[in-house]
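Every protein chain except one is present and positioned as in the full complex.
== subunit A ==
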Amino acid sequence: MTQDADILIAGGGLNGPALALALAQAGLSVTVIDARPAPDRTEPGFDGRAYALAIASQRLLGMLGVWPAVGHRAQPILQIKASDGRAGERPAPFFLTFDHAEIEEGPMGFLLEDRFLYTAFRNAMAEDPRITLLSGETVVAQAVTATGASVTLASGASLSGKLLVGCDGRGSGTATRAGIGRSGWAYGQTALVTAIAHERPHHGIAHQYFMPAGPLAILPLPGNFSSIVWAEPDAQAAAIQALSDTDYLTALRPRFGDFLGDIALAGTRFTYPLSLSLANSFIAPRLALVGDAAHGVHPLAGQGLNLGLRDVAALAEVVTLAHRRGEDIGAPDVLNRYQHWRRFDATALALGMDAVNRLFSNDNPLLRLGRDLGLGAVNALPPLRRAFMRQAAGLTGDLPKLLQGKPI
């Protein structure tokens, strides 16, 4: 049976293109099905959406040949300060500070705007003859045979491959159609996301304030700009989002503080409801799930994309090695190896983020004292602090080759 491609990827966000590039490097043909329309030639404007890339993720982008196109646009994170706080008050005395000088790997990560990363992925895919990108298309049906998977697109076209990969987000249609259930819950929190211009330089420092209502992250962008991820209870967030820009800033100021001088809105205002959504299996016959389709996590500490890229690197490695030894790349043996590698790590991290958020989104004075002492203790112990930093940088665990900056 002839197939349209070795691998079909449903979803053209960031994980889909990253996986397509990694698999194409192994000589496999890939078709990416992206719901978004084909981009026009104008460079997208600044909208403030950005990712905190862990070092491991940056290494992966390097191995995929994407980093040279975006590296000069990225802001290195030189220090991370985490603290307990309440709006309008000074941060708790026990600041937890992570400085990149304490680990040998260089900066702790990078802030990179979505528009640059997405454009770089599109360009890299366009240059690779083994990748076909179908824009403005969605998968509406899928089927599995002994030797492959096939999908039907909204346009009526059908495609077949040896393996289907769902990179289609936490509402993953590929997972639902394969009968994979999900577990999870909503946090009752919504993240307000935008970009802020400020008077004084941020010196590459990222801040995470654990507020009773939810965490506020201030992440440095190039120049005197920062990206904020501001979590509030759903109703509160909806009310804040409905405010005028002036009133929005008035609500933000006491939380943001004045350490960067005066602040102004610099980007589009987005909201994202926060929820945990874990697929009950990461695989099904001829199907693998990647990124939020497998595990939608609390976006605390920006781990969503980094966790997705870990899946990408692991699946690319498993499939590449299987292909080189002549195995059927969509066989259950091969997919089991991917699930075995990723599922524990992803679930542990998702539940860890959940626990941290529950611990900190609380105004109980005893809990506050306890966690301030806890942060202080971590801060006082350099080895523990380095361990936290390596975890945040994505440098711990059984790392796939691409995340180590090595070829498969």
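In the analysis below, a contact is a pair of C-beta atoms (placed from the backbone, for glycine too) under 8 Å apart; a residue touches a chain by one contact, two chains touch by 3 or more; residues count from 1.
Going forward, contacts and distances are computed from a predicted model.
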item	value
Protein name (UniProt record) of the chain left out of view, among "Glutamate synthase alpha subunit domain protein", "Ubiquinone biosynthesis O-methyltransferase", "Phosphate transport system permease protein PstA" or "ABC transporter ATP-binding protein"	"Ubiquinone biosynthesis O-methyltransferase"
Sole residue of A:Arg36, A:Arg200 or A:Arg324 that reaches the chain not shown, by the stated touch rule	A:Arg324
Absent-chain interface as seen on subunit A, which is shown	1, 26-27, 146-147, 321-322, 324-328, 331-333, 336-337, 340
